[in-house]
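In what follows, a structure is listed as structure tokens, so that the remarks can point back to it.
Left out: one protein chain. Kept in place: all the others.
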Amino acid sequence: MTHETEKLDTTDIPVVDQVDADVVPQRPDRAEGVISRRVALGLVVALILLFPVIAIPVFSSYAYVMQIGMLTLMWISMSSSWNIIGGFAGYISLGHGVFYAIGGYSAGLALAHWGISPFLFLPVAGLAAMAVGLLAGLITLRTRGPAFIVATIAMLFLFLLWFDNWEFIGASSGLDLPLVDIPVRWLKVPFYYAMALSAIGAVYLSYRIAHSKFGLGLRAISEDETKAEVAGINTRWYKVIAFSLSAYFIGTAGAVYGYSLTHLRPLTFFAIAVAARMVLMSIIGGRGTVAGPVVGAILIVGVNEFSVRQFGQTELNIVVTGAILVAALLFFPQGIVGSLRKSGRLPAFLDWD
Amino acid sequence: MNWVQLLVLGLLLGSVYAMMASGLTLLFGVMRVVNLAHAAFILIASYITYLLFENLTLDPIVSLVITMPLMFGLGVIIYLVLFPRIEGSARYVEMTVLLTFGLALVVEGLLTFVFTGTFRSVRPDYVSTSIHVGDIFIPSNQLYASAVSFALLIGLWVLLRFTKTGTAIRATMQNRGAAQIVGVNVRRISAFAFGTGMALAGAAGSLLSFLFPFFPGKHWQWIALLLSLIVLGGMGSIKGAVIGALLLAIASAVVTDTFGPTWSPITFYLTLFLILLVRPQGLFGAKLRL
Partner (left out) sequence: MALLEIEDVVAGYGAGPDILTGVTLSIDEGTSYCIVGPNGAGKSTLLRTIAGILKPRAGEVRLDGTRMNGSRPDQMLAAGVCFVPQDASLFPTMTVRENLVMGGYLLGDRVLKRQRLEMVFETFPALADRKSQNAGTLSGGEQQMVTLGRSLMVEPKVVMIDEPSLGLAPMIADQIFEKIGGFRELGITVVLVEQNAVKGLESVDWGFVLDLGSKEFEGPADGILADPRIRELYLGKQLAPRERR
């Protein structure tokens, strides 16, 4: 009888325990896996850093190759950052274009007004994006679920309207930046390295969060926010900080990309398609995983390049983006990394969390 | 401009907004679908109206007879193809947002591909005439669009209030599980409701085509506007959506008059933002957690 009572009692108070049980990924300890993962990550970083040298033989289209490399790194930076709030915490933001713009414009203004090179200004551009993210997060994160998504869209349009009409930054006609004084062939290389820094930083941040108590808390929020609250997680600040952190490397990516364009226009940064791509890459790669957004970014940049070559620079590219998003949600909601992990076929070099 | 004039203009446009928003809120009420593609579908109807006017000089108001059933059919198909698949998924409402976001991109891209990004407008004779009552003027196109919208809203009310299907729709909005239990075929009712919401989008598209110039990317402005209306009214409440639409239309008329037309959209975004801040559940709909 006493045994029975005990059993019944424990079923009544599982709330605290269950959160942890639900959230901690059940993974056998594999020392080998950790080592091969380290080696794999080291190789990837080395490959990224040496890529401009390796690519030298492709002399005729070197600038193009560097441009694609830079874009891939930019999207890795963006989708990995977005994934911190959108994947780990499960708060889908369609407004992250704002941080992209804050990064781009703050670095652009620093160059145009004080002559500071955006490459040096990079950390500050990230901080600016993060500060705006903190404020925006404090407001938008009062809502949950679909209301949050709608709030982030409203945020995007509010900022767009403001930037479009703000004369100091050139309003809708934009802001011109001086060119970097480097021979055209090598022009893309510094941008490439700056973007590599941003991408590596973003993935490292994402990795560190995924492996921290903070990341655990975010996952608990994503699973069941009420339970997470009961378990003693300060959900409000967890979310706001995650939102703010997710802005940092989107800001730095915006700073580098804006400089590479030498002309900043609000719509370049605020276009809804930009936000759409971050979401799409994360989902198709695997929302809430560290490797997922990276895989998604590489894949989507590839698909995009292919469709641009196939159909030309037309609006069909946006159709492809939308159609892939719909198809992914319907048939593949866990994404590549998520599905592979579920079926136990995820190669160790992609198992980053 | 004097206040009576602003009020009249606001109310005229407001009833068109109300009709648009009631379609969107119907979708949310019945199926918990936050349809980010609603305005994109409205634009499809605008372009169909444009084609009919350019090629057959069909009056845009008459073309409602074509756009409404067409969009109804499209709605039923979209519902049946897409939504049963995600029904019962853990984060269903969020899924609907992302799914319809993807749809909106597809529609926008296709429209741009077919019609290019240039501004279009449908210009029947009545876009350039107006009626004067005392010292206030009423543009004919706004008057007609408002009258049609009003008639459609009455029609929607009659449908929901006095028909068996309408009763089933209302029952499903209030409690889907209970509706199922008393024998409502909720999937068929949902398909019908989706079609109805889309038919209203079709009507809205035809009416907007002669009120404002349009281009494929414009649907983002419209959807932000519509969402702010239905959030103000409390999502899923048709009455709320109508009141929200009238209030915001008047507010936007005042903002336009005071600060110029550039700032008119800010009324909607700011309202949306502020309401989500203060009362995430909207002004009237207390029962739904969004």
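The chains carry the letters A and B, assigned in the order they are written, with residues numbered from 1 in each.
In the analysis below, contacts are C-beta pairs under 8 Å (C-beta built on N, C-alpha and C of every residue); 3 or more make two chains touch, one makes a residue touch a chain.
Because the structure is a prediction, the values reported are computed rather than measured.
K.L.:
Which is it among B:114, B:131 or B:178 that touches the chain not included here?
P.N.:
Only one of B:114, B:131 or B:178 touches the chain omitted from view, namely B:178.
K.L.:
Spell out, residue by residue, where the missing chain touches subunit B.
P.N.:
Interface with the chain not displayed, on the subunit B side: 88-89, 164, 167-168, 170-171, 174-175, 177-185, 287.
Heads up, the rule we're going with is that only the chains that are shown with their structure count from here on.
K.L.:
In whole angstrom, what separates the CA-based centres of subunit A and subunit B?
P.N.:
So the centre of subunit A lies 33 Å away from the centre of subunit B.
K.L.:
Write out the stretch or stretches of subunit A touching subunit B in their complex.
P.N.:
The touching residues are 90, 92, 94, 139-140, 142-147, 149-151, 153-155, 157-158, 161, 165, 272-273, 276, 279, 283, 314-326, 329-330, 333.
K.L.:
Can you check the complex and tell me which residues of subunit B touch subunit A?
P.N.:
Listed in rising order, the residues are 34, 36, 82, 85-86, 89, 91, 93-99, 101-110, 112-113, 117, 216, 220-221, 223-224, 227-228, 231, 262-263, 265-266, 269-270, 272-273, 276-277, 280, 289-290.
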